[in-house]
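The complex is shown incomplete by one protein chain, all other protein chains being positioned as in the whole.
Think of it as A, B, C, D and E in the order they're written, each chain with its own count starting at 1.
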């Protein structure tokens, strides 16, 4: 049972990291449009990254809400 | 043996669903070019989707035929 | 133990093939820009493919070197 | 249980793909909130993606059944 | 050992993604060697990718914690 909990936790962690990888992939494409000349995120890039994550999660919630509405319809 | 059959069937089903996912991904890109304003496929999009699947399968068969020809050459 | 060695070798082989698949995917996009009219690589495409692999590996080494520098910093 | 996990995996992949395509198309520049226009675009896009998924499933399954039938009939058909 | 493999897998994926994005942007036409300009572009790109990864991790974890808290409080929040 402890093993099951361990596997569950590790799976969850790995799902989270997977999401972070694909979010970074997508948001880097959306927010970093200039040729990179510094390693830091500038004052436009940093909030763009945050909005990118938050709007993506909003969009995800929209999907779940709509799927739920369809199932109960 | 029953288990093996079960695994084989499930694997096949999962391969089919995988193919449907990647076909949808590709054909959506090819056939849905306008900004979506309705949830239904319109009279151009619907046949485009069907042709997309059929031509993709034709192309797949071309590959298999050519690979076969190369192996027996 | 022999089994472990076998698994290790197979895993390594499969990683190499995975890399070859993604390199081919990327370098085909970079080096083959014209509509394909022959099955052979022409005199521009062949060296482009080789450079693509070598520069990719150089870039990979740059990443590893920089990561190493950050860890020891 | 394996079947249930497969169904979950399938649903999760569909959701991921929807978000990938529709976020890309309907929310090109993510702002501080999702606007009405973005939301309605996203909603249509999502439904259209599911309609596409259904259309393609039907067509694909029909096609592989036709090819299997042709193969069993001894021909090579379908090409 | 499972954890270690997960960390390795994670690092390998990050490296792959960096190379994918930064090779694409900084070395559009691979020549017989990497030029100084390409190397400095690649270096910035790599650091920027890691900064992005960190920013997104923070924001994402914060967001799912907020949603979980809202859910546990009985609301539906976060949308």
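To be clear about the criterion, a contact is a pair of C-beta atoms (placed from the backbone, for glycine too) under 8 Å apart; a residue touches a chain by one contact, two chains touch by 3 or more.
These figures come from a predicted structure and were not determined experimentally.
Counting contacts over the entire complex, the absent chain touches B, C. Those residues of subunit B that touch the chain absent from the view are 22, 26, 30, 48, 51-52, 54-56, 58-60, 62-64, 66-67. The set of subunit C residues touching the chain not shown comprises 10, 13-14, 16-17, 19-21, 23-25, 27-29, 31-32, 35-41, 45-46, 49-50, 52-54, 57-58, 61-62, 65.
Basically, only the chains that are shown with their structure count from here on.
Common neighbours of subunit A and subunit E: there are none. Two chain pairs, B-D and C-E, are weighed by contacting C-beta pairs, with B-D ahead. Ranking all chains by how far their C-alpha centres lie from the centre of subunit E, first place goes to B.
Among the other chains, D has the CA centre that is most remote from the centre of subunit C.
Note: Cα superposition of subunit B onto subunit C, rotation of 120 degrees, nearest 5. Averaged Cα coordinates give subunit A a centre that lies 28 Å from the centre of subunit C. Separating the centre of subunit C from that of subunit E, both taken as means of CA atoms, is a distance of 20 Å. For subunit A, residues touching at least two other chains, in rising order: 52, 54, 58, 62.
Shared interface positions of subunit E, i.e. residues touching 2 or more other chains, are given as 22, 43, 46-47.
In terms of which chains touch, the assembly is arranged as an unbranched chain of neighbours.
Touching pairs of chains, sorted by label, consist of A-D, A-E, B-D, C-E.
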